[in-house]
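A single protein chain has been removed from this complex, and every other one stays in its place.
Then we have chain A:
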Amino acid sequence: MRILLNGTEHRLAASRLDQALEALGYKGAVVATAVNGRFVPTARRPTTPLAEGDHLEVLAPMQGG
């Protein structure tokens, strides 16, 4: 399955958000997620399916003004 992770194309076998994050190297990371522009809380990641062409945003703390 092909998805866009933070704007870059990735190929994944995982079909759920929690599995995808693990496969993409985010295991244990403090991140917030959105799929196709909608926020997905941590608790809902295991029940959030991913589909071909989905846009996944993974954000982390960053310096800001």
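Odds and ends about this structure:
By our rule, contacts are C-beta pairs under 8 Å (C-beta built on N, C-alpha and C of every residue); 3 or more make two chains touch, one makes a residue touch a chain; residues count from 1.
As a convention for this text, contacts and distances are computed from a predicted model.
When the unshown chain is looked up in UniProt, the name that turns up among "ABC-type quaternary amine transporter", "Coenzyme A transferase", "1,2-phenylacetyl-CoA epoxidase subunit A" or "Thiazole synthase" is "Thiazole synthase". The set of chain A residues touching the chain not shown comprises 5-7, 24-26, 29-34, 37-39, 41-42, 57-65.
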